[in-house]
Every structure is written in structure tokens, then in C-alpha cells.
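Sharing a structure, written as C-alpha cells. Questions coming.
One chain of protein is taken out of this complex; the other chains stay put.
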Amino acid sequence: MDIGRVVGSIWATKKDDNMNGQKLLVLKMLLERGKEKPELVVAADIIGAGVGDLVLVVRGGAARYAVHNPNCPIDAAIVGIVDSIEVEDND
Amino acid sequence: MDIGRVVGSIWATKKDDNMNGQKLLVLKMLLERGKEKPELVVAADIIGAGVGDLVLVVRGGAARYAVHNPNCPIDAAIVGIVDSIEVEDND
Amino acid sequence: MDIGRVVGSIWATKKDDNMNGQKLLVLKMLLERGKEKPELVVAADIIGAGVGDLVLVVRGGAARYAVHNPNCPIDAAIVGIVDSIEVEDND
Amino acid sequence: MDIGRVVGSIWATKKDDNMNGQKLLVLKMLLERGKEKPELVVAADIIGAGVGDLVLVVRGGAARYAVHNPNCPIDAAIVGIVDSIEVEDND
Partner (left out) sequence: MDIGRVVGSIWATKKDDNMNGQKLLVLKMLLERGKEKPELVVAADIIGAGVGDLVLVVRGGAARYAVHNPNCPIDAAIVGIVDSIEVEDND
């Protein structure tokens, strides 16, 4: 899984029927501690994350299991809200 | 999911039978707000997107669910037309 | 899907039994119009592409559907020969 | 598979029910011998790895097989603790 930060929301009225009711959040993924990649990633959320939260993001086929709907055409989902990260890094 | 912009169309007469009737659009993916990656990505579309639209793009196995044909050999599909993106970004 | 150009062929006598009879072509993927990535990609082809052709390439699990053999251990396949690309690009 | 080094742990109280009980470790992936990529990757572990261990990491759908729970929404798992690597490299 990757670590991202919720930075906003996205709206799409015309969309796949299986995506109706899906809450979609806009994320920036962590590049390293204190830095983020510039790309905006859109992930489905059923955990209840909000703007500013640090979140665990799953990509690929596993995202469909995260929303408990194997027919939902998504490839990224939030699977946890990060409470804390403890990294022992001595480089 | 990633965010892309529809920039054109592509035609392929000789193709896999399962792709017949699939509308294929050419996209550029957003690198960050106001910038796009140079690569051209081809995605299937059953939502009705057109040139200039900002779209939500799903990659990998989920794309087959987006066209409701699990045998269709595609790895990218448009799953929504973006109405608006709201990003709270204070870096 | 991505767009590539067929640049050659590859031979492998010792290979997985499920790959016997598979025609394998060597591709370079388009970086942007007029530029190609340096990496050589190997894709299965049942469409009938040849050296010089611009082709639509599918990656990942969908490639197995492209060769109509879900047990074939491939992750890239040619699904169409590109006739034309029309890109409206005003940057 | 890729080779990573365990650098820490991560806690997420609010998470997908299928992730309850999963031990999650934070990794840095090897770029080349003696160098690591800056990104932090989060992987599930049922092997018993600890901080400092060099580990084999599997990505994508295979990660769900590594935790023996095909419904677990994860995309990275530790599948082995590396004892030794022997590389004959003469460039």
C-alpha cells in the first residue's frame, strides 16, 4: 500500500452506474517524509476520511475488495486512516 | 483513478473481435494542475466523453468492468466526466 | 492501452509450454508524438502486425484475453493495428 | 518480486474490516545495491519480519495470496526474509 494525503474532492455527474454513491477523494501520494508527488490521484473511500487526513491507499484489483463491490470499476481505494508512522531510519 | 483530458480519437480496422464497437479515445493524463504528461493513453469510453473533457480514468483489470465485458482485452477506460475538482492545497 | 511501434522479433526455444505457437514481437512504446521510449517491450500478437506497424498494446491481465488463452503467462499483447490517430492539441 | 528493507511500522485504527489483525510494516525498496528509493511502501507481513530485515516483497493481486485471504484489500505483502543475495555482476 502507499501513503497519501487527502487534498480535496471531485465531482462527476456522468459516470459508470456502479460508481453511483461512491465517495471519491482527491489525494497526493507521499514521495518521502515531508514531500508529496505532484500528481492528483482519485480514490474511493468507505472509511470516512476527510481533507488533511493521512491515508493508506490500495491500488489495482484490491481496490474493488475495499469497496466490497467486485464489479465497481475502480483502481484505487482508501483502506485506512493513518494514526501514526514510526520509522527507524539511520541513513 | 487518474485524471486525464480527451485530446483525440484513434482508428484501428484490424483489431481483436472483442474490441469491435468499442469507442476508443486518446487522452493525456494530468501530471499536476495545469500540466499534462506527454504520453498518449488510449481508453475505452461508454460514458460519452468528447474532445476537451476532463475525465476519470481507470487502469488495469477494472477497465473491463467499466465496459461491462470481462473478456474485452482493454486496460484503460473512462468511468466518469469530471464536473469539478476542489483541492485545498496549502503548500 | 498504449501505442507502440513494432521494431523486431524475438526467439526463445526454451519457454513455457503455454507460449508455444505464440508470435512474439518486439516493440518500442510511444513517449509522445515523434518520440519513443528506449525500452524494448515484448508483446504477443494474434492480429497479424509486422515491423513498422503502429499498434495498440494492452498490458497486465487483459493480455491473456487478447490471445484467448487465460492460462498463457503473458502480460502484453497487441490488440489492434493503428490506422490513424487524430489529436487536437493546442498547447 | 522486489527487495525491500523494513524501516518501521504504521498504525491505522479506522480501517477496512478485512485488514483487522494484519501486521503492517513500512518498507523502503532497494534501488540498487546500497541505495534505497525514498518512497515509503506499506506491506502486510505474516512471515514475522522485523525492522532492519531485508525482505522479498510481492505487489498486486499476488499479495492477497500471501496473506491467505483473497478478500483482503492489500496490494503489497512480505513473502520472505532474505538470508543472502549472490550477484555476479561485471559491469
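First chain written, first letter: the chains are A, B, C and D, and each begins at residue 1.
One rule holds for everything that comes next: contacts are C-beta pairs under 8 Å (C-beta built on N, C-alpha and C of every residue); 3 or more make two chains touch, one makes a residue touch a chain.
Since this is a predicted model, take the numbers as computed values, not measurements.
A.B. asks: May I ask you to list the residues on subunit C that touch the chain which is not drawn?
C.D. replies: 7-16, 18-19, 24, 26, 28, 36, 38-43, 51-52, 60-61, 63-64, 71-76
A.B. asks: List the subunit D residues touching the unshown chain?
C.D. replies: Missing-chain contacts on subunit D: residues 1-3, 30-33, 35, 46-48, 56, 58-63, 65-66, 77, 79-89, 91.
By definition in this document, only the chains that are shown with their structure count from here on.
A.B. asks: What is the touch distance from subunit C to subunit D, in steps?
C.D. replies: Counted as steps through touching chains, the separation is 3.
A.B. asks: Roughly how far is subunit A from subunit C, going centre to centre by Cα mean, in whole Å?
C.D. replies: Centre-to-centre distance between subunit A and subunit C: 31 Å.
A.B. asks: Any idea how many Å lie between the Cα centroids of subunit A and subunit D?
C.D. replies: 19
A.B. asks: Pull out every residue in subunit D that's touching 2 or more other chains.
C.D. replies: none
A.B. asks: Between which chains does touch occur?
C.D. replies: According to the stated criterion, the contacting chain pairs are A-B, A-D, B-C.
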